[in-house]
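Here is the structure we will look at.
With one protein chain held back, the other chains of the complex are shown just where they sit.
Let's look at chain A:
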């Protein structure tokens, strides 16, 4: 790829010494995208924009927030009542966390459906799992900051999980708390880390983007770009497509912020934290519910904690658990069905996580948790060996030319495209 000729002399001068403009041109202008990428491919860009919205609104909130057990709740209410547009910034940040998880969950399931984690994109996928972990840690600590009842008791329950580890458990918990209960030192360090982690997140996102640009984006057919007829330059084709996708996403986002700002929150967090009064029902934010269900499904505390972290760990080694060489589910008739069962399983886990851990819901959570692990540890490794994939098209433009093309002609199709 030849360096582009820039007209502006200042740009040319800088680019000769530090080729940032050339880099931008390569990565965001002429960068070849598979031409068949659908709107599910917009969620990476959407998540990126949401992260920026979170960082900007978060820094603005931090200017008026006081991380102290006696002042935190009042300072948030001060933002809501007296800071100019404070209610808007706070509701954007509060709902933005949920919207970020919505975008990332769709992004992850898109990757699962189209096999975007397979060679040569394993590191890209693993960086994504690191991003998810960082997001979870950041969101958890952010939820503690308003110092409402759910903040306090959520922090107490989750930090207490670490006490499940033998011998060192209690020491870890004391160290996390900075004392002998969730208190002012805990709030202070959570604020410090909540401010720090998004920037670490941004760094990992940068690596994630760098990694995807090495071999290019996956696509709905799941085969590599064979030539210029299979791809389109990122700009203007995908910049405009992503912008349209983003504007629909922002419509939903604005709907929550302006018309149902507390819908995804819990009313108890408008009650100031009180260590002497336990809420009737401690529930985490909705995006943690599937993991919470797995935690509570295991009768043993340490087992539950390990299972919860295990639910993320299986994602980390997913590229080696899925033994099929075919990426896209469109050519894997059996995996495609298991994919949808997994989606339903995760929704069931989420619902069960919000219900009291007793009776039928405990049974449901246990079955769903076992199935979750079975999907990754048993079904995926076996399916790669047993399933007979449909013949793959010889190139991306072939099914595109034929408009959809789940059933390419046998003569043109090359069975088992090497991934």
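The working rule: contacts are C-beta pairs under 8 Å (C-beta built on N, C-alpha and C of every residue); 3 or more make two chains touch, one makes a residue touch a chain; residues count from 1.
The criterion applied here is as follows: contacts and distances are computed from a predicted model.
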Could you check which of "Cytochrome c1", "RNA polymerase sigma factor", "Peptide ABC transporter ATP-binding protein" or "Putative sulfite reductase-associated electron transfer protein DsrK" matches the UniProt name for the chain that's left out? "Cytochrome c1"
From the list A:175, A:244 or A:340, pick the residue that touches the absent chain. A:244
So one chain is hidden, and I want to know which residue out of A:43, A:65, A:117 or A:153 touches that hidden chain in the complete assembly. A:153
Which of A:179, A:228, A:255 or A:333 sits in contact with the chain that's absent? A:255
Among A:74, A:323 or A:337, choose the residue that contacts the chain missing from this document, as touch is defined above. A:74
What residues on chain A make contact with the chain left out of this view? 35, 74, 77, 80-81, 87-88, 91, 153, 156-157, 160, 163, 170, 181, 232, 236-237, 240-241, 243-244, 247-248, 250-251, 254-255, 257-259, 261-262, 267-268, 270-271, 278-283, 296, 301, 355-358, 400-401
